[in-house]
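Everything below concerns the one structure shown next.
In this view, the complex is presented without one of its protein chains, the others remaining in place.
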């Protein structure tokens, strides 16, 4: 397959271009019997939707999802669930100007050489618009993981440009457009983004995602490790340049006597592993951090070339996020949910008969 | 599959436990006609082999590889290449003591809950010994990429514990046991590791890997992005906790006007992207960094529990690397080679007919 | 994945229930640059469409296909091609009567035990309506194979119930509703089907499909043999109970001195192999036959049980094909096209560099 299907047992096959008729996906492998309707999915889509604050792109997309199959009388049937989102705000503008120019930091040049043809309208397939599909599919996984295992997946922004954002309270996250888990940080972030935008520039961000209540024993031991699949899923999000599990790059300077999480009957004494050892979940929270690059579409003039072999200067105007990381938290949550659900099913397949009751210790000392 | 096969078109199916009869793999999908003999593979295995300096484990494994199939009269035939490495230095010792204890920082606890049974001898399947298989398979990919496309894949250590190691010269790398690309740094590293070991502790490391001459256009645009597959492959290496492509986590604080690599007819003006945009190679060098955690097997006493539900104190003696990162460079190179070869074949499948000649600019301004 | 994706490199991911909002699929892996519009696909769909003669179901479905993605300015872009067919003729009838009864010869009983829930409307996912999706996807493969390699895929009915139908002329096939390749046989077939229908019964059929101009060398040598993948694809069509390649079951009583096709410089002297030896195409026509069972939905009373554990008698009235094989020819052609296209891409991946020019002999002696 040409890279548009994610997962082994719980699969998402994505389609669609930014300015084509529609985007969507086929979700295959969802167990039968899950209560599901479009509102469950819409709720997650609305968290990612553009145009909700002045800090994100002003494109007006309702991102209304339609379930085309796989649900009967309000429950999943075990057959494929197709999700359809029509594109509505496709401005009829002239793309011929950028059709032959390779925008710096974008995939234009690489696409052109790979395919010999490319849909230049809004970035085509390379547009971050495709991440709506991930959020929609992730909503199904999130719901199933919650109902079947009590798993809760949450994320928040930990850094915006050079501004670090402390973790104070999960409840703060939905109250601000940055997904910051600290109410006091919000005014400064607002002012910061306004400054960036006025300087015709953009910045990156860092997002942290946590999954609580993941059972011990999910994941594979060599290649399809739980952390390897998470790294793959996160790095597949547009603009992501780095992934960490647990201590991440801080582990380089740690001593073994610090990093290795001690076990006590009251629980693990720390979680430097980020909930995964040897590729398999430990029962501790899965903790993941990702680095998101600054939006490449900026109004500052930059050098490039065109398809005819000329050097050009270009600047990008229009409706762009000053920081694509601002809307990335629901996407990262969705990707973690998709990976966990796939491994939940894989674990059931191979280890359904395994019964190891004791000692199962708490994920963290309480 | 239970996570022991890597790749879609160029696949490696790995098997073996640390102290079982053998480890090995089946490499499927290698194009016919490649000159290949065991010496090609042995050369890479010898770079990773234990017991070569006082800074690594003293286990004496010749790691002699045998090619069981897929080669006829010195050339690959297009059929599966099976590689076999017999385990020879399996000390007949008593494992009953650790068989029921979960070592902190190891996969013992997770394995026990996943499988309900585990091979405790030397870590069983979770042992870093499995990485010899990756190096062996990677040697085939490296050779093919070199001969077919002129691709050169090299790595070096950039940090050992808190010691940062500058890049000075590729030629320095094979001259020291740390794979440091700076001759002057070596004495300090030697002293540092001796200190760590005497303190009964261990440290992490950071490795950088670079692939030169990768053609523009390899990779997929959404899920199986080249960088996503690289992240997956790297995170699947034992002890890796973080992966970066190009600027990595530094991208968070960068401005868009800095990060996006400008294009000129003389070449790209920078490589913050690390050779990948939109999941597809740009023709620039692929640049990857990984974080490796400190060895969990240390002689410092640590708290844990056993399978009977008792709290215990344990310390690990025996033949262990004070820093597993020291031997990780050839492994990381191998994983990059395996991913690139898979995507080379995928690209040929879909885009064999694409002919886009100009303008193809140099990977970097010279 | 839960069995709704076909292929490795050229994949079709299918979705939809007979009486849900829509059916459709995502076709991934189509090379860029193919001229494609909805009319190309519609032409094949119209060949399979219900309601076109009195010998098939009278359900009125226009089966109008919409291309949602992957095509830009009339050409494929290399990204996923999503196809959507809305269901329009869903009679609002009462399904509660059959919802709890297991129809003999149908998948009702098996679905009910597998999923614990099932969509009873028109057979749900088990309906032959899903085969429209295969025909739509197959149209893309057919077109690419034709343009790129000159491959022509055609089928015809060779038996209807006990009536054997000789092969006389390919041109006769589109002229009659049975896809018979013999004009003289048609009146008898018409009378035969009328008789079957009046007796409230149904019959099976046998279909033969041939692909001409398939290059030598496609297929894999052990498991994913070209003939194995064809057998899989054909047996996956609703109601198919048998598959033959070349001589098929006649090979049992053949002598080796007859069966093995001799090679001469003028071409192969026979084609008992059906175009495949050792799993790999020989350059001869690929010849496949399939057996299709009689429609299980008949008006003759039959014994069954219901979900409450009662024995019942049931008869099925409504719009059903007296022989599902009558519309099966375009489906079988589509499945052969899908398998061939997948193997075309696989072959390019691994063997793109192989150049073996002589002696390449004609597929058959002319």
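Each chain gets a letter, A, B and C, in the order it is written, and its residues are counted from 1.
One rule holds in what follows: contacts are C-beta pairs under 8 Å (C-beta built on N, C-alpha and C of every residue); 3 or more make two chains touch, one makes a residue touch a chain.
Keep in mind that what you see is a predicted model, and the values were worked out from it rather than measured.
Although it is not drawn here, the omitted chain touches the following shown chains in the complete assembly: A, B, C.
Check C:29, C:50, C:122 or C:204 against the missing chain and you find that the one touching it is C:204. Among the residues C:5, C:76 or C:176, only C:5 touches the chain that is left out of the figure. Think of the hidden chain as still there; on chain A it touches residues 8-9, 29, 31-33, 78-79, 148, 221, 345-346, 348-354.
Taking the whole complex into account, chain B touches the unshown chain at residues 1-5, 7-9, 11, 13-17, 20-26, 28-29, 32-33, 66-70, 72, 75, 77-82, 84, 114-119, 124-125.
Although one chain is not drawn, its touching partners on chain C can still be listed: residues 1-6, 8, 14, 102-107, 109-116, 125-126, 130, 159, 161-162, 196, 200-206, 216-225, 227-236, 238, 241-265, 269, 272-274, 276-283, 291-298, 300, 302-305, 307, 309, 311, 346-347, 350-351, 354-356, 358-361.
Throughout what follows, only the chains that are shown with their structure count from here on.
Counting every residue number used by either copy at the chain B-chain C contact, over half are found in both chains. When each chain is reduced to the mean of its CA atoms, the one lying nearest the mean of all protein CA atoms is A. Put simply, the C-alpha centre of chain A and that of chain C have 38 angstrom between them. In this assembly, the C-alpha centroid of chain B lies 45 Å from the C-alpha centroid of chain C. Residue numbers of chain B whose C-beta contacts span two or more other chains: 8, 221, 346, 350-351, 354.
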